[in-house]
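With one protein chain withheld, the remaining protein chains of the complex are depicted in position.
Chain naming follows the written order as A and B, and within any one chain the residues start at number 1.
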Amino acid sequence: MNRLDALRGTTPQKPHDARAIAALAANPGCSRRALMDGAGIDKDAAARHLGFPAPFGQSPFAITRGNAFEALVKADGCAELLRMLRDLLGLPIAEVAYHDVENVGAHLRHTHTRTLIDRAVRQEDAGTVYDHPLFTLDIAGHTAYLEPDVVAFQLGGRFHIVEIKSFAVIDGQADPAAVAAAARQAAVYVLALRGLLAELGHDPLRVSHEVVLVCPENFANRPVATLVDVRRELAVLRRQLTRMTTLDRLLDGLPDDLTFDLLPGEDGLPTRPVAELADAVRGAAARYAPDCLSTCDLCFFCRDEARQEGASDLLGRHVRDELGGVASVGEVLGLADGTRDAAAGQEEIARLLRNAERLRRECLT
Amino acid sequence: MSDRLDDLERRIDELRAGVRTAMRARDTATARTLRAELRTAERTWDTLVSGDGPATEHGPPAGNVPEESGQGAPRRARAHGAAARRGDGPRLVTVREQVHQALALLDAPAQARLIVAVSQAFFAGSIRSPQLTSLRRDEERSFRSSPYGRPYYLCAALTDRLSPARGLLTVSTWPAERRVVGPLSPRVDFLTCALRVARHLGGLPGSLPDGDRLLARMARNIPGAGDDAFGPPDPGRVVEAARRELRVHTRRDTRDRAQLAKRATSQLDDVAALFGAATLSTVAKESSTMRGGR
Partner (left out) sequence: MSLLTSLARLRALDEGIAQPIATVRHCHVSARPMVFIPLKLSGEAAAPLAAMLGTDRDEPRLLVVPQPRNRDLRFAWAAELAGVLVPYIETFLASTETVARKNADPYERAVDAPQLVLPNRAGVAFTRLLGRSTRFRSLDGPYPVPMGVPLLGRWLTYFAERAAYPGSSLTLCATDELGRHWASGQSALEDANLAALVSWITEGPNDDAEDPLIWPPAGPATDPGFDAEVLAPAIESESAERVTEALRTQLAPTWRLMWRALDLLRGLREGAGVAQRWEQDRASFSGMAAQVTEGGPPQARRDGAIAAAARLARMERAQAAYDVQRAYDDPLIMAEYRLTGEAFAGEVVENDPDNTEGEGRSRKLRPLVVIKTDDPVRLAPGTALGTPERRGQGAQLVSARDGLVTIKITKGMGRAKTPAPGSVPEVGERVCYTSLTDDFQGSPALPDPEATPWTHGGPPQTYVPTDEDAQEEWS
């Protein structure tokens, strides 16, 4: 049996969505995350079972607003979108053909997407805008299905991914974190569509690295489109996906019997003893950073672990860099107090720490 | 009385906290139970606080209350009252008649959103989008039980696979060519709708703010139909601009639709010709894939 499948055991595989795939690149140094994602573990369920539920949730208001905005952009044969594409990219008036891929049943949608895209490239059929296409992407040997609530469109033989987001652009500026997340997600779709073209024997570079980001402008509901270059995101994503196909090295370092199986019962709820699962998860090394708190379902578990280990990672990259990479809290304080001797290579940071400690004492007494 | 209210408020707070804790642990079974208790407690609180004494007849009988979409949970007394205040009581014009009115004006397949806007702007309509979701199914059921028993049916537009197109409504009395949609049809139909709205508005005496707003929204997406200027758009100019763009698409769209209509007439039975070839169950099947969130 595939070693990754063994890690997952009897737990059903969690399909990757674009956001999850985009998040793979968030903390590339974390073996725990790479292994669990590679094996398709439901990290959210695991975290809950471990007693550290993830701190994420989406407000129903945000969901409603998102759906309403998407519907507005796509209403009446994508009338708003066509206006923006005509303005932004000079889409010719004749280019209006609209395909609602969701008109076919879910099980047919990927095949239908393939057919439509192939016909468009061969110019056998009018095809400008594709609503709700279904792409696939290979993640560590498993096929992930991606359903962009996005539209792909082509202009002059080139496809663009359109990403519709409901965060506002105000006086030409949007929340940079939100834009970055949208770019990462769009990059996943670009990669998937390029893969599809390659499979069909077409040039993958027909998919532009410039995606069209559609957001509401100012405080009105009126959508506005911006071109976003996602080359960097693509590069990071590719590197991370390649890494995931070469998990062997990480797997070699694991005990043979290690598994993250939740042992779901008949009702789907995990039955695995919590302590046992916790031990297994600890068997794969994590690299906790405060950024995990906004990207990874397991963050509270790993933070708790870092606390118990007294790791300076808890305080963030800046602090760790400032401390010259000395990893444990006890070690740093020992060097500062002079109760611990500097190991080879630590002389300089030890001298700085002793000085810092002396100055703090002098100023605070 | 106020002691009871205090107790109830405490209880409501506890239950709310319980629901949220359960939801955070994704323990839906517990959350459901607690939510039910919460609703009961809230109902009692509402009754007590409004001083109506013990809950007896409250609000209109259930039958008169317009059904809300989706929410399986019983709606509370106060909400019933609110709904009645909104004037959703007995309607002179039914939902299907209002939809028909709007579609007759538009003269092309349209989405619920546009139908509602037209109905509100020109017919003082009271329909809301969620009311349209079950309409098509009801019409199909009615047609199946007594075919052609009504002068018209509100039905689906058909795709190039002759299946029902998502979200597009048509009228059974329209010619088949108008009830099918090819790749260019959504654009052609949008332009047709804009043109019809502009003509209708242009023919009215005086101004109609809701109509102006609707036309302005449509005109914005048609090249040359209006500057981005505020103020009411010029209907004549919108008609002109819509016609200009229609000339670009019409020939190909007419050809596509004629072919589709021919296929529909030769391949489909009466029900499918109006409501689409796919069975309702396959359409309703939800995808198991994850959607990219926002």
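Here, a residue touches a chain if its C-beta (ideal position, glycine included) is under 8 Å from a C-beta of that chain, and two chains touch if they have at least 3 such contacts.
None of the values given here were measured: they were computed from a predicted structure.
Participant: Give the residue, chosen from A:200, A:314 or A:342, that touches the chain omitted from the document.
Facilitator: Here the residue in touch with the unshown chain is A:314.
Participant: Which listed residue, A:130, A:167 or A:301, touches the chain dropped from view?
Facilitator: Counting the whole complex, the residue in contact with the absent chain is A:167.
Participant: Residue by residue, what part of chain A touches the chain that was omitted?
Facilitator: Contacting residues on chain A, toward the hidden partner: 55, 57-66, 166-168, 170-172, 216, 218-222, 290-291, 293-294, 310, 312, 314-316, 318-319, 322-323, 329-330, 332-333, 336, 352-353, 355-360, 362-364.
Participant: List the residues of chain B that touch the chain left out of this view.
Facilitator: Missing-chain contacts on chain B: residues 13, 16-17, 19-21, 23-24, 35, 42, 46, 76, 78-79, 82, 230.
Assume only the chains that are shown with their structure count from here on.
Participant: For the complex, give me every residue of chain A touching chain B.
Facilitator: 15-20, 48, 53, 57-58, 66, 70-71, 75-80, 82-83, 86, 93-94, 96-100, 102-107, 109, 125-127, 134, 145-150, 164-166, 185, 189
Participant: So in the complex, which bits of chain B are touching chain A?
Facilitator: 24-26, 110-111, 113-114, 159, 161, 163-166, 183-187, 189-190, 193, 218, 220-221, 223, 245, 248-249, 252, 278, 282-283, 285-294
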